[in-house]
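The complex appears here minus one protein chain, its other protein chains still in place.
Presenting subunit A:
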Amino acid sequence: MTVATLAPDRTWIPACPSNRLAAERGVAVLLPDGRQAALFRTFYGELYAVDNIDPFSGAAVLSRGIVGDRAGEPTVASPMLKQVFALRTGACLDDPEVRLDTHPVRERGGVVEIAAAPDARTRT
């Protein structure tokens, strides 16, 4: 196994005003490189962002999925074919071989911000 730790270019971009991100109702964010993220706030106030593109259908729809939990793990279900993804890790809980990129998210001065590049990931 090779471990590549990338030093992330942590550019933060404003996604939306805080009051625009309601609990359990995701929004899509267009990133500078043309990619898209799905941004969520859980009922308990945690913020998460994952790829907006559903890897099973190829459609940019994950921000429109139902947010909930599976055994306490916060999740979003694809609105297309209902596969469930863990918001913390991006892992698909219905298919261990599929994983979404995750993006760091923070809230500053009434604005939700998202990192332009995804989290560095340990890959094999």
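Methods note: a contact is a pair of C-beta atoms (placed from the backbone, for glycine too) under 8 Å apart; a residue touches a chain by one contact, two chains touch by 3 or more; residues count from 1.
Basically, contacts and distances are computed from a predicted model.
K.L.:
From the names "Phosphopantetheine attachment site", "assimilatory sulfite reductase (ferredoxin)", "Xanthine dehydrogenase family protein subunit M" or "Sensor histidine kinase inhibitor, KipI family", which one matches the UniProt record for the unseen chain?
P.N.:
Missing chain, UniProt protein name: "assimilatory sulfite reductase (ferredoxin)".
K.L.:
Can you say which of A:R25, A:R88 or A:R106 touches the chain missing from this structure?
P.N.:
Hidden-chain contact among the options goes to A:R25.
K.L.:
Touch as defined at the start, partner being the missing chain; which of A:L47, A:A77 or A:V105 qualifies?
P.N.:
Checking the options A:L47, A:A77 or A:V105, the one contacting the hidden chain is A:A77.
K.L.:
Mind pulling the subunit A residues that touch the left-out chain?
P.N.:
13-16, 20-25, 27-30, 34-36, 39, 42-43, 51-53, 55-61, 64-72, 74-75, 77, 79-82, 84, 95, 97-101, 121
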